[in-house]
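Entry: subunit A
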Amino acid sequence: MSTVFIAFQTNETSRMIVEAITDDNPEAVVNEQPAMVKVDAPGTLTVHRATVEDKLGRSFDLQELHVHLITLSGHIDESDDEFTLSWNAN
Partner candidate 1 sequence: MTMTSEPTPAAKKKLGLKERYALMTRGLDWETTYQPMEKVFPYATYEGIKIHDWDAWQDPFRLTMDAYWKYQAEKEQKLYAIMDAFAQNNGHLGLTDARYLNSLKLFLTGVSPLEYMAHRGFAHVGRAMPGVGARVACQMQSLDELRHAQTQIHSMSNYNKLYDGFHSWRHMHDRVWYLSVPKSFFDDAITAGPFEFMIAIGFSFEYVLTNLLFVPFISGAAYNGDMGAMAFGFSAQSDESRHMTLGLEAIKFMLEQDPDNLPIVQRWIDKWFWRGYRVLTLVAMMLDYMLPKKVMSWKEAWEIYAEENGGALFADLARYGIRPPLGWQQACDDKEHLSHQAWSTFYQYQGAAPFHTWVPSPEDMAWEAEKYPNTFDQYYRPRFEYWAEQEAAGTRFNNATLPQLCQVCQIPMLFTEPGDPTRICYRESEYDGETYHTCSDGCQAIFDHEPEKYVQAWLPVHQIYQGHCFGPDADPTSPDFNPLLEVIKWYRMDVGTDNAPYEGSRDQENFQAWKAMQTKN
Partner candidate 2 sequence: MAVAAVKEYVGERKDVAANLPPGTQLTYVGWIDHLMFCAPFAFPLPSDMPFGAIVEAVLPEAFGAHPDFAKIDWSTVTWTKGRQPFTPDFSKSLADNGMKHKDSLTFSTPGLTGIKGSHS
C-alpha cells in the first residue's frame, strides 16, 4: 500500500496537530527530524478540525495548516471539517 505523508515545522501548534492526527489515524507513524516532524500513514490520513480544536482549546480553521506545513504527499480533499490525503491505487 502506498504511503501518504504530511510534515510540519516543529512548534507548539504543530505538536497539537500531530497529536490530533495520531489520535484519529491509529496507523500513522511519527518521524521526528531536526526542526521538523513527518507523519506517514498507509493509504490515507485525515486531519479532523474538531480534534485539533480540542487539543488547542480554541477554534481552528483547517487552512491554518498552511502556516505550519512543510510538505505532503497524496491527493488532497479538503472541506471545512476534514483534510484528507490519499492515494487511489492502494
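Regarding selection, all candidates are chains of the complex that A comes from, given by their letters.
Throughout what follows, contacts are C-beta pairs under 8 Å (C-beta built on N, C-alpha and C of every residue); 3 or more make two chains touch, one makes a residue touch a chain; residues count from 1.
If you're wondering where the values come from, they're calculated on a predicted model, not measured in any experiment.
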item	value
Which of 1 or 2 touches subunit A - same complex, any copy	1
Contacting residues of subunit A [partner candidate 1, same complex]	2-5, 7, 9, 33-36, 63-64, 66-80, 87-89
